[in-house]
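Some chains omitted; the rest stay in position.
Chain naming follows the written order as A and B, and within any one chain the residues start at number 1.
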Amino acid sequence: MPIAKVHRISAGAPDDVSGVEAAIAAGTIDPAGIIAIFGKTEGNGCVNDFSRGFAVRALADMLRGHVGAAAQDVCLVMSGGTEGGMAPHWLVLERGEDGEGMTSGPALAIGRAHTAPLPPEHLGRMGQVEQVAEAVQRAMADAGITRPEDVHFVQVKCPLLTAARVAEAQGRGASVATGDTLKSMGLSRGASALGIGLALGEIGLEQLSDAVIGTDLSLWSGRASCSSGIELMGHEVVVLGMSEGWSGPLGIAHAVMKDAIDIAPVAGALASLGVTLPSATQDEADSLIVLAKAEASRSGTIRGRRHIMLDDSDISSTRHARGFVAGALAGLVGHTEIYVSGGAEHQGPDGGGPVAVIATR
Amino acid sequence: MPIAKVHRISAGAPDDVSGVEAAIAAGTIDPAGIIAIFGKTEGNGCVNDFSRGFAVRALADMLRGHVGAAAQDVCLVMSGGTEGGMAPHWLVLERGEDGEGMTSGPALAIGRAHTAPLPPEHLGRMGQVEQVAEAVQRAMADAGITRPEDVHFVQVKCPLLTAARVAEAQGRGASVATGDTLKSMGLSRGASALGIGLALGEIGLEQLSDAVIGTDLSLWSGRASCSSGIELMGHEVVVLGMSEGWSGPLGIAHAVMKDAIDIAPVAGALASLGVTLPSATQDEADSLIVLAKAEASRSGTIRGRRHIMLDDSDISSTRHARGFVAGALAGLVGHTEIYVSGGAEHQGPDGGGPVAVIATR
């Protein structure tokens, strides 16, 4: 019976994989079981954030040293930006097989799927929505999760358009959703999030069309976390949920923050896993794993009060939002090694976002 | 019998005093009673933050229109930097005289003092510490507060060194603590905070010397909030506390955050004023007033986890810290119009800081 393990390991630099190496050396992590590694790296999280690529290179080199060519199956999802007090770290998601009889009832389950390359002309359009939705279903199957309501977090790494990719499509007579590379990142995240929402039944197919992608903010998934990257043409999908087919002490739940300071639902999700806040000891606090999305509300306000995140030409609004939401969540859970990622198109309501929590029950 | 009123008014821009004007026009504020105006303005809060001077100019022009030359007695303390979701706003502190019989027992009291110009050679040294300590005692007397433990917040606006001021002192054969203008800001804040601590009995005179200022972080006041500015040579001191001689519904309490996410003491301070969190309604949440100091810990960690605030050459650590701590506090109290100020030398422990809360009892 599979058992899901989540190893949270501090990183001293974007290429510091020594903690992961140490855990492998100590036998705590079996490299052959690694399904995915999520990283919070300390770049600006925007266009010229080289900490992500640097981290991926270091992680891939390390994995190849242990598992050879199988390293390419591991989903490496780097989220740049550790503003405020966020601590750079890795989340190593491992599937073990020694979980027999450890727990009764459902436990944390992990599944993964890759998609074929997405034709550039489908990016940010229904073609991408549908491709992602299909992959989420495969990842659910891989995790042994049958009911959409048992899924609590879906991480998708999705492609973006480059000048070359646009040219290739146009050379075939195809049109693309945008010629703006930066804009294509948001469209790709948004279409992927809608694909997740479609797969999980949060959004109906009849509500979706090319026209709503990136524009109708009322359509969103409460369990989606999407990031786009230049290094792939298809999608990598990681599903986290609860399954009767898995064992072990870990459970997962999710919440949707309606705005940047809406922490009560997160406390509720933790309570559903049996966690009472504040934690009695720092060790208990430290054991909590939090994954969240953050963004500046387009309305320009939070509960009716003005924010300046969209007007600051010195600091990107995504940097403001990550640091601020990280403060709210770290204050709640009592530690700073949390995963808050920016760019939340169709991922939660305007200015809010999905949060997943993992805890030992 | 005096009554303290605290008007929190949103600002649409650094020079937007329309909300204050409207309150005066409506009779809500009597301009003759204004003791001080604190402002959170939306600049970078660092050296080249012109939003502070712009705000002071707009406020001073407005006050002169209402009270003439008496405007210069009003302490105008601008704190730059509304990172994350913090909302730019004014806190207008007013002393009314219509409070007879409104409450029994102590109520929020406000006092103010100015000092003579500080000779540049005393800045960042014991001469400044002692001058501030003496002024705090006068401001306490002005507020009708006799016991140091009844003081919950002391805001000091203190001077800095300029090249011209250094030259003037050196021309007289005097030496200065530093020739570095930026460094003088921190030394001035630190010496002022130690002066507050001395006046309030938090620190003994025997513990103090020129050598500890800016270096011995174990010495701090839990009620000090200091900011330095180029526009004055002396000090402006505003004391907030509880006094039997004042009436009205407002009360004040304080707490010391031991690090950037240590919100439990703040909840405790609010509880001491009868406030239960989370607030039952958004209106109740909105009524809470929070003043805090924030800084990046020099240790480079928060509860043992690394932060990158001191390594980021694109965003000043003070900007990171304000946004992050504001997130933690806004998540706690449920609104974003809070006053979090940076630069906390000798104001609370390394990486933490004092917080004052004002609420209607």
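Rule of thumb we're sticking to: contacts are C-beta pairs under 8 Å (C-beta built on N, C-alpha and C of every residue); 3 or more make two chains touch, one makes a residue touch a chain.
The structure presented is a predicted model; accordingly, all values stated were derived computationally and were not measured.
All chains share one sequence here; work out the copy total for the full complex from the 2 shown.
The complete complex, not just the displayed part, contains 4 copies.
Everything below uses one rule, namely that only the chains that are shown with their structure count from here on.
Quick check on the complex: what are the chain B residues that touch chain A?
Going through chain B, the ones touching chain A are 10, 12, 42, 44, 82-89, 260-261, 263-264, 278, 282, 286, 302-303, 305-309, 311-312, 314-315, 319-321, 323-332, 334-337.
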